[in-house]
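Once you've had a glance at the structure underneath, I'll fire off some questions.
A single protein chain has been omitted from the complex, and every remaining protein chain is retained in its original position.
On to subunit A.
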């Protein structure tokens, strides 16, 4: 499998799969951790502490600031599992790691069938490193 760690770290939590991509800027409130995009089908959902499945990124580059701020505040997802690489999400999570030492591992799975299979599980643990990437249901 060609999955890649974009931002390293360990995390675990309940899986939340987004039906469609979300722009963190304008679509997510870093103070509450909730989806505030009124046009998103999961409007109102709380993303805090989840292992968030999102196909790809979306929207303004200011999304990186919003994600970093949410990680600082503890309202962000525990981990973000993408299908394809995304520069804005990677940047936001990396900056939070750099500034606050808080990990929000970001992974690109690169294989739709595998990504969908994982997103259907109730809980996952993520161990993302440069050499080793493990995503499993927690024991």
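Keep this in mind: contacts are C-beta pairs under 8 Å (C-beta built on N, C-alpha and C of every residue); 3 or more make two chains touch, one makes a residue touch a chain; residues count from 1.
By our rule, contacts and distances are computed from a predicted model.
Colleague: For the chain omitted from this view, which of "Predicted aconitase subunit 1", "Beta-ketoacyl synthase-like N-terminal domain-containing protein", "Carbohydrate ABC transporter membrane protein 1, CUT1 family" or "HmuY protein" is its UniProt protein name?
Modeller: Of "Predicted aconitase subunit 1", "Beta-ketoacyl synthase-like N-terminal domain-containing protein", "Carbohydrate ABC transporter membrane protein 1, CUT1 family" or "HmuY protein", the absent chain's UniProt record names it "Predicted aconitase subunit 1".
Colleague: Which residue from A:18, A:47 or A:66 sits in contact with the chain not drawn here?
Modeller: Of the listed residues, the one touching the omitted chain is A:66.
Colleague: So which bits of subunit A touch the chain we can't see?
Modeller: So the residues of subunit A touching the unseen chain are 6-7, 25, 30, 60-66, 68-69, 71-72, 85-88, 90-92, 94-96, 98-100, 108.
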